[in-house]
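In what follows, a structure is listed as structure tokens, so that the remarks can point back to it.
With one protein chain removed, the remaining protein chains of the complex are shown where they sit.
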Amino acid sequence: MNEDLFAAAEVIGIIAFAVSGGYAAVRAGMDWLGVVVLAVVVAVGGGTLRDLLLGIEPVWWVRDPDMLVVATVTAVVVLVVATLHPQSKLDSWRVVLYADAIGLATFTVTGTSIALEQDVRPWIAIIFGVITGTGGGVIRDVLVRRKPLVLVGEIYALAAIAGGVLYVVLRETELASGLAAAAGAALILVVRAAAMRWHWRLPRFSEPGH
Amino acid sequence: MNEDLFAAAEVIGIIAFAVSGGYAAVRAGMDWLGVVVLAVVVAVGGGTLRDLLLGIEPVWWVRDPDMLVVATVTAVVVLVVATLHPQSKLDSWRVVLYADAIGLATFTVTGTSIALEQDVRPWIAIIFGVITGTGGGVIRDVLVRRKPLVLVGEIYALAAIAGGVLYVVLRETELASGLAAAAGAALILVVRAAAMRWHWRLPRFSEPGH
Partner (left out) sequence: MNEDLFAAAEVIGIIAFAVSGGYAAVRAGMDWLGVVVLAVVVAVGGGTLRDLLLGIEPVWWVRDPDMLVVATVTAVVVLVVATLHPQSKLDSWRVVLYADAIGLATFTVTGTSIALEQDVRPWIAIIFGVITGTGGGVIRDVLVRRKPLVLVGEIYALAAIAGGVLYVVLRETELASGLAAAAGAALILVVRAAAMRWHWRLPRFSEPGH
């Protein structure tokens, strides 16, 4: 993936996850600074986990602090919008989910790409893509005390895995790496959107009485 | 500890924690992929924490991806069993606890052994053993939103500490290191089994009204 495209994907992912984290915080009744903190943590969380596990240190937002600025500015915008349009909170979970889907799509591909550069096996690289794409959302859900989205029956990690596999396979072909990345991200986005639109779910176990 | 024995202990620990994490996910009403994800995360979680804190990077399952394969296969077996025998869910917490005990026993000893190789003091190595043995279970309990087992009155971390101490002490003797490891793990398993069988508990504070 060429550098400009990669940077663009990172910025899109940061903005999307900051929106997702910020709205989740608004919904959970957090304070203004808490909204900013959660937005930033969700935006950088997946990539931070990836860097720690791969041993790339210091982690990415220390090497590239502009990403923190992008996340913070996004969080402030969420704050203003949520304050001026309190009725938007009624739909806030939908905003969280769609923003999360965009972040999942871009970060899964950039995360896979970064892991491949560390010379891990392709299927391990895909796992790192999934960690990068889902990590922020897991942190978000633990901090607002919901069951992590990735674990509760939505077609979610599966979409990320599918996109990661497509990206890795297409990279091996003649295709420009940018196109491979775009195709992988698009697949994730389409699968997630379809899953939300038509309520596709993975089979899930019922909770027995405790 | 010789290499073959060490590898065998790791595989046993991986399988045990994957069963524990998988059944906990089944019990919590997660979906099929969530069961696999939680099983794998619980299986590799303790060792991952250990490697991050000691600065051994990339973490162990990147260096030895076969462990992920073992965890995933175990998770799929859990999935099939839980689907074919839904009544097994009635007893699922017992399965979680016994599998957890086996994982605790093996991972505490392997974790202590890995930390000793990093030239930390023996009592710090035992702490790393306990982190390796209990870390996966803490992650499991946070993600299924239970109070972590290690914190609520079961004889749990105490069993790990006892086994870690025994292992470190026996290593200093003429005893073959494999025997020292086996003795440490056996002590943990016996103490945990006895604690569960006869409901041994540490004194615990009552929860005041909020």
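Going by the order they are written in, the chains are A and B; count residues from 1 in each one.
One rule holds in what follows: a contact is a pair of C-beta atoms (placed from the backbone, for glycine too) under 8 Å apart; a residue touches a chain by one contact, two chains touch by 3 or more.
Note that the structure is predicted; figures quoted are calculated from it, not measured.
Contact with the chain not shown here comes from a single listed residue; of A:I12, A:V26, A:A162 or A:L202, that residue is A:V26.
When the omitted chain is restored, the residue from A:L5, A:L68 or A:V165 that touches it is A:L68. Which of A:A16, A:L38 or A:L97 touches the hidden chain is settled by the complete complex: it is A:L38. For subunit B, the residues touching the absent chain in the complete assembly are 52-55, 57, 118, 120-121, 123-124, 127, 138, 142, 145, 147-148, 150-154, 156-158, 201-208.
By the touch definition given at the top, subunit A reaches the unshown chain through residues 25-35, 37-38, 48, 52, 57-59, 62, 65, 68, 82, 89-90, 92, 142-145.
The rule is short, and it goes like this: only the chains that are shown with their structure count from here on.
In whole angstrom, the spacing between the mean C-alpha positions of subunit A and subunit B is 29.
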